[in-house]
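One structure is given here, and the rest of the page talks about it.
One protein chain omitted, others in place.
Let's turn to chain A:
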(Lines give C-alpha, C1' and ligand atoms only; values in the text may rest on other atoms or scores of the structure.)
Protein backbone atom coordinates (compact mmCIF):
# COMPACT_ATOMS: atom_id res chain seq x y z
CA UNK A 1 0.00 0.00 0.00
CA UNK A 2 1.11 3.51 -0.70
CA UNK A 3 1.16 5.32 2.62
CA UNK A 4 0.94 9.08 2.65
CA UNK A 5 3.22 10.65 5.23
CA UNK A 6 3.83 14.20 6.37
CA UNK A 7 5.99 16.25 4.02
CA UNK A 8 9.72 15.71 4.58
CA UNK A 9 8.76 13.29 7.32
CA UNK A 10 12.25 11.85 7.66
CA UNK A 11 13.56 15.20 8.85
CA UNK A 12 12.46 15.20 12.45
CA UNK A 13 12.96 18.96 12.74
CA UNK A 14 10.57 19.76 9.94
CA UNK A 15 7.65 17.78 11.35
CA UNK A 16 5.58 18.34 14.47
CA UNK A 17 6.15 16.45 17.69
CA UNK A 18 2.95 15.76 19.56
CA UNK A 19 1.89 13.24 22.19
CA UNK A 20 -0.10 10.13 21.41
CA UNK A 21 -2.13 10.74 24.57
CA UNK A 22 -3.29 14.01 23.00
CA UNK A 23 -4.26 12.28 19.79
CA UNK A 24 -6.21 9.68 21.75
CA UNK A 25 -7.90 12.37 23.86
CA UNK A 26 -8.95 14.37 20.84
CA UNK A 27 -10.05 11.24 19.01
CA UNK A 28 -12.35 10.33 21.89
CA UNK A 29 -13.83 13.84 21.99
CA UNK A 30 -14.47 13.72 18.24
CA UNK A 31 -16.04 10.28 18.43
CA UNK A 32 -18.31 11.33 21.30
CA UNK A 33 -20.19 13.62 18.96
CA UNK A 34 -21.15 10.67 16.76
CA UNK A 35 -21.71 7.90 19.28
CA UNK A 36 -24.39 8.48 21.85
CA UNK A 37 -23.70 5.31 23.81
CA UNK A 38 -20.04 6.17 24.27
CA UNK A 39 -18.97 6.93 27.85
CA UNK A 40 -15.55 7.98 29.13
CA UNK A 41 -14.35 7.11 32.62
CA UNK A 42 -11.53 8.89 34.40
CA UNK A 43 -9.70 8.08 37.61
CA UNK A 44 -8.42 11.42 38.87
CA UNK A 45 -5.88 11.73 36.04
CA UNK A 46 -8.39 13.25 33.70
CA UNK A 47 -6.33 16.08 32.31
CA UNK A 48 -2.95 14.35 32.16
CA UNK A 49 -4.41 11.33 30.44
CA UNK A 50 -6.38 13.65 28.17
CA UNK A 51 -9.85 12.40 29.02
CA UNK A 52 -10.74 16.02 29.73
CA UNK A 53 -11.28 16.88 26.06
CA UNK A 54 -14.24 14.52 26.11
CA UNK A 55 -15.29 15.45 29.65
CA UNK A 56 -15.54 19.14 28.77
CA UNK A 57 -17.60 18.47 25.66
CA UNK A 58 -19.85 15.77 27.12
CA UNK A 59 -19.90 16.19 30.90
CA UNK A 60 -23.08 14.11 31.16
CA UNK A 61 -21.29 11.12 29.62
CA UNK A 62 -18.12 11.40 31.65
CA UNK A 63 -17.79 9.35 34.84
CA UNK A 64 -15.26 10.35 37.46
CA UNK A 65 -14.45 7.40 39.71
CA UNK A 66 -11.67 8.97 41.76
CA UNK A 67 -8.46 7.17 42.62
CA UNK A 68 -10.07 3.74 42.36
CA UNK A 69 -8.87 1.72 39.39
CA UNK A 70 -10.54 -1.53 40.42
CA UNK A 71 -13.85 0.28 40.45
CA UNK A 72 -12.94 1.88 37.12
CA UNK A 73 -12.80 -1.61 35.65
CA UNK A 74 -15.93 -2.93 37.37
CA UNK A 75 -18.04 0.07 36.38
CA UNK A 76 -16.80 -0.22 32.81
CA UNK A 77 -17.83 -3.88 32.78
CA UNK A 78 -21.29 -3.01 34.13
CA UNK A 79 -21.77 -0.34 31.47
CA UNK A 80 -20.70 -2.74 28.74
CA UNK A 81 -23.09 -5.42 29.97
CA UNK A 82 -25.86 -2.87 29.48
CA UNK A 83 -24.80 -1.98 25.94
CA UNK A 84 -22.89 1.25 26.55
CA UNK A 85 -19.40 1.59 25.07
CA UNK A 86 -17.09 2.63 27.89
CA UNK A 87 -13.62 4.09 27.40
CA UNK A 88 -11.57 3.68 30.58
CA UNK A 89 -8.76 6.20 30.61
CA UNK A 90 -5.80 6.60 32.93
CA UNK A 91 -2.06 5.91 33.19
CA UNK A 92 -0.99 2.56 31.80
CA UNK A 93 0.43 1.07 35.03
CA UNK A 94 -2.81 1.73 36.91
CA UNK A 95 -5.19 1.09 34.04
CA UNK A 96 -3.75 -2.28 33.09
CA UNK A 97 -1.62 -3.26 36.07
CA UNK A 98 -3.59 -2.32 39.16
CA UNK A 99 -6.74 -4.25 38.43
CA UNK A 100 -5.58 -7.00 36.10
CA UNK A 101 -7.69 -9.75 37.63
CA UNK A 102 -10.91 -7.67 37.50
CA UNK A 103 -10.05 -6.99 33.85
CA UNK A 104 -9.64 -10.71 33.31
CA UNK A 105 -12.85 -11.72 35.10
CA UNK A 106 -15.28 -8.91 34.36
CA UNK A 107 -14.16 -7.85 30.87
CA UNK A 108 -11.92 -10.30 29.03
CA UNK A 109 -13.68 -13.54 30.02
CA UNK A 110 -17.23 -12.32 29.34
CA UNK A 111 -15.83 -10.53 26.26
CA UNK A 112 -17.23 -7.15 27.22
CA UNK A 113 -16.58 -4.34 24.76
CA UNK A 114 -14.53 -1.99 26.91
CA UNK A 115 -11.83 0.23 25.44
CA UNK A 116 -8.79 0.90 27.58
CA UNK A 117 -6.95 4.07 26.61
CA UNK A 118 -3.69 4.72 28.39
CA UNK A 119 -1.16 7.43 28.78
CA UNK A 120 2.28 6.93 30.34
CA UNK A 121 3.23 3.80 28.43
CA UNK A 122 6.95 3.11 28.34
CA UNK A 123 10.06 5.10 29.19
CA UNK A 124 8.60 8.01 27.24
CA UNK A 125 6.94 8.88 30.55
CA UNK A 126 10.16 10.38 31.86
CA UNK A 127 11.00 11.84 35.26
CA UNK A 128 8.19 10.16 37.22
CA UNK A 129 10.36 7.06 37.22
CA UNK A 130 9.70 3.34 36.81
CA UNK A 131 6.51 3.30 38.91
CA UNK A 132 4.87 5.36 36.19
CA UNK A 133 6.78 4.10 33.16
CA UNK A 134 4.66 1.13 32.18
CA UNK A 135 6.67 -1.47 30.30
CA UNK A 136 4.59 -4.60 30.91
CA UNK A 137 1.18 -3.53 29.63
CA UNK A 138 1.40 -5.22 26.24
CA UNK A 139 2.31 -8.47 28.01
CA UNK A 140 -0.58 -8.18 30.44
CA UNK A 141 -3.20 -7.43 27.84
CA UNK A 142 -2.15 -9.70 25.02
CA UNK A 143 -2.03 -12.71 27.31
CA UNK A 144 -5.78 -12.41 27.91
CA UNK A 145 -8.05 -14.15 25.40
CA UNK A 146 -10.45 -11.87 23.49
CA UNK A 147 -8.23 -8.78 23.77
CA UNK A 148 -7.22 -6.58 20.87
CA UNK A 149 -3.96 -4.74 21.57
CA UNK A 150 -3.14 -1.60 19.60
CA UNK A 151 0.05 0.43 19.95
CA UNK A 152 -0.24 3.50 17.73
CA UNK A 153 2.92 4.87 16.13
CA UNK A 154 2.15 8.55 16.64
CA UNK A 155 -0.39 11.22 17.50
CA UNK A 156 -2.47 10.83 14.35
CA UNK A 157 -2.55 7.07 14.59
CA UNK A 158 -3.64 7.26 18.24
CA UNK A 159 -6.50 9.48 17.16
CA UNK A 160 -7.57 6.98 14.51
CA UNK A 161 -7.06 4.00 16.81
CA UNK A 162 -9.44 5.12 19.55
CA UNK A 163 -12.10 5.67 16.91
CA UNK A 164 -11.50 2.36 15.19
CA UNK A 165 -11.71 0.62 18.57
CA UNK A 166 -15.37 1.57 18.86
CA UNK A 167 -16.36 -0.73 16.00
CA UNK A 168 -14.47 -3.76 17.29
CA UNK A 169 -15.84 -6.39 19.63
CA UNK A 170 -14.62 -7.32 23.10
CA UNK A 171 -11.87 -5.60 25.07
CA UNK A 172 -9.47 -3.30 23.28
CA UNK A 173 -6.29 -1.72 24.60
CA UNK A 174 -4.92 1.43 22.96
CA UNK A 175 -1.43 2.14 24.27
CA UNK A 176 -0.20 5.72 24.33
CA UNK A 177 2.99 7.47 25.38
CA UNK A 178 2.99 10.64 27.43
CA UNK A 179 5.88 12.45 25.72
CA UNK A 180 5.76 14.31 22.44
CA UNK A 181 7.01 12.12 19.60
CA UNK A 182 7.33 12.73 15.85
CA UNK A 183 4.05 12.88 13.94
CA UNK A 184 4.95 11.32 10.61
CA UNK A 185 1.54 10.01 9.54
CA UNK A 186 -1.39 12.19 8.57
CA UNK A 187 -5.05 11.80 9.29
CA UNK A 188 -5.34 10.41 5.77
CA UNK A 189 -2.73 7.71 6.27
CA UNK A 190 -4.71 4.46 6.08
CA UNK A 191 -5.08 2.61 9.36
CA UNK A 192 -6.75 -0.73 9.84
CA UNK A 193 -6.73 -2.62 13.13
CA UNK A 194 -4.96 -5.95 12.73
CA UNK A 195 -3.26 -4.97 9.47
CA UNK A 196 0.47 -4.40 9.84
CA UNK A 197 1.84 -1.60 7.70
CA UNK A 198 4.82 -2.16 5.43
CA UNK A 199 5.95 1.45 5.45
CA UNK A 200 9.14 0.91 3.52
CA UNK A 201 10.15 -2.02 1.39
CA UNK A 202 13.53 -3.70 1.69
CA UNK A 203 15.10 -7.08 1.15
CA UNK A 204 17.87 -7.69 3.71
CA UNK A 205 16.10 -7.47 7.04
CA UNK A 206 12.63 -6.75 8.42
CA UNK A 207 12.72 -4.04 11.08
CA UNK A 208 9.51 -4.04 13.06
CA UNK A 209 8.26 -2.21 16.06
CA UNK A 210 5.38 -0.29 17.56
CA UNK A 211 4.88 3.16 18.97
CA UNK A 212 7.36 5.91 18.17
CA UNK A 213 10.06 3.27 17.54
CA UNK A 214 8.61 2.94 14.07
CA UNK A 215 9.72 6.47 13.26
CA UNK A 216 13.30 5.76 14.31
CA UNK A 217 13.24 2.62 12.15
CA UNK A 218 12.19 4.65 9.12
CA UNK A 219 15.01 7.12 9.71
CA UNK A 220 17.53 4.34 10.27
CA UNK A 221 16.45 2.58 7.07
CA UNK A 222 17.08 5.79 5.16
CA UNK A 223 20.42 6.47 6.83
CA UNK A 224 21.68 2.94 6.21
CA UNK A 225 20.26 2.54 2.73
CA UNK A 226 23.68 2.33 1.09
CA UNK A 227 24.76 -0.49 3.41
CA UNK A 228 21.59 -2.49 3.85
CA UNK A 229 18.07 -2.67 2.47
CA UNK A 230 15.70 -2.52 5.45
CA UNK A 231 11.99 -3.30 5.25
CA UNK A 232 10.11 -1.33 7.90
CA UNK A 233 6.86 -2.63 9.36
CA UNK A 234 4.65 -0.71 11.74
CA UNK A 235 3.21 -3.47 13.91
CA UNK A 236 0.59 -1.21 15.45
CA UNK A 237 -1.65 -4.16 16.31
CA UNK A 238 0.06 -6.72 18.50
CA UNK A 239 -3.07 -8.81 18.83
CA UNK A 240 -4.45 -10.15 16.61
CA UNK A 241 -1.07 -10.52 14.94
CA UNK A 242 -0.99 -9.90 11.20
CA UNK A 243 0.69 -13.21 10.43
CA UNK A 244 0.26 -12.91 6.68
CA UNK A 245 2.08 -9.61 6.34
CA UNK A 246 4.83 -10.69 8.72
CA UNK A 247 5.38 -14.00 6.97
CA UNK A 248 5.45 -12.42 3.54
CA UNK A 249 8.13 -9.99 4.65
CA UNK A 250 10.23 -12.56 6.54
CA UNK A 251 10.20 -14.98 3.60
CA UNK A 252 11.84 -12.23 1.63
CA UNK A 253 14.33 -10.90 4.19
CA UNK A 254 15.02 -13.93 6.40
CA UNK A 255 15.63 -12.02 9.63
CA UNK A 256 13.93 -9.71 12.08
CA UNK A 257 14.86 -6.79 14.24
CA UNK A 258 12.15 -5.72 16.69
CA UNK A 259 12.17 -2.48 18.69
CA UNK A 260 9.71 -1.37 21.35
CA UNK A 261 9.50 0.91 24.35
CA UNK A 262 8.39 -2.03 26.45
CA UNK A 263 9.94 -4.93 28.29
CA UNK A 264 11.31 -7.41 25.76
CA UNK A 265 9.69 -10.13 27.89
CA UNK A 266 6.17 -10.65 26.65
CA UNK A 267 5.89 -7.61 24.40
CA UNK A 268 5.31 -7.18 20.69
CA UNK A 269 8.66 -8.77 19.87
CA UNK A 270 7.72 -11.81 21.92
CA UNK A 271 4.46 -12.06 20.01
CA UNK A 272 6.41 -12.15 16.75
CA UNK A 273 8.81 -14.76 18.18
CA UNK A 274 5.92 -16.96 19.29
CA UNK A 275 4.55 -16.93 15.78
CA UNK A 276 7.76 -17.25 13.77
CA UNK A 277 9.41 -19.86 15.99
CA UNK A 278 6.54 -22.22 15.24
CA UNK A 279 6.01 -21.36 11.61
CA UNK A 280 9.11 -19.97 9.99
CA UNK A 281 12.08 -19.78 12.34
CA UNK A 282 14.59 -17.07 11.46
CA UNK A 283 17.21 -15.13 13.44
CA UNK A 284 15.54 -12.43 15.53
CA UNK A 285 16.92 -9.61 17.64
CA UNK A 286 14.60 -8.09 20.24
CA UNK A 287 15.36 -4.64 21.50
CA UNK A 288 13.48 -2.72 24.17
CA UNK A 289 13.60 -2.42 27.91
CA UNK A 290 15.84 -5.34 28.81
CA UNK A 291 13.75 -6.88 31.61
CA UNK A 292 14.69 -4.31 34.22
CA UNK A 293 13.27 -1.39 36.15
CA UNK A 294 14.89 1.76 34.85
CA UNK A 295 14.96 5.13 36.63
CA UNK A 296 13.83 8.75 36.62
CA UNK A 297 15.21 11.14 34.06
CA UNK A 298 14.22 13.30 31.17
CA UNK A 299 12.84 11.29 28.30
CA UNK A 300 15.83 12.24 26.14
CA UNK A 301 18.29 11.06 28.81
CA UNK A 302 16.36 7.82 29.34
CA UNK A 303 16.24 7.17 25.61
CA UNK A 304 19.99 7.71 25.40
CA UNK A 305 20.94 5.58 28.40
CA UNK A 306 18.62 2.69 27.52
CA UNK A 307 19.36 2.95 23.80
CA UNK A 308 15.82 3.72 22.80
CA UNK A 309 16.56 6.85 20.80
CA UNK A 310 17.31 6.61 17.12
CA UNK A 311 21.07 6.37 17.67
CA UNK A 312 20.70 3.65 20.29
CA UNK A 313 18.35 1.59 18.18
CA UNK A 314 20.59 2.02 15.18
CA UNK A 315 23.62 0.82 17.16
CA UNK A 316 21.83 -2.36 18.27
CA UNK A 317 20.48 -3.01 14.81
CA UNK A 318 23.90 -2.53 13.24
CA UNK A 319 25.52 -4.85 15.76
CA UNK A 320 22.94 -7.51 14.94
CA UNK A 321 23.60 -7.16 11.23
CA UNK A 322 27.38 -7.21 11.71
CA UNK A 323 27.28 -10.43 13.72
CA UNK A 324 25.20 -12.30 11.18
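By our rule, a residue touches a chain if its C-beta (ideal position, glycine included) is under 8 Å from a C-beta of that chain, and two chains touch if they have at least 3 such contacts; residues count from 1.
Note that contacts and distances are computed from a predicted model.
Between the names "Heme exporter protein C", "Glutathione-dependent formaldehyde dehydrogenase", "Sugar ABC transporter permease" or "Transketolase", the one given in UniProt for the chain missing from this structure view is "Transketolase". For the chain left out of this panel, the touching residue among A:48, A:105 or A:229 is A:105. From the set A:79, A:134, A:224 or A:276, the residue in touch with the chain omitted from the display is A:79, counting the whole complex.
Listed for chain A, the residues touching the missing chain in the whole complex are 37, 39, 60-61, 63, 65-66, 68, 70-71, 73-84, 86, 99, 101-102, 105-106, 109-111.
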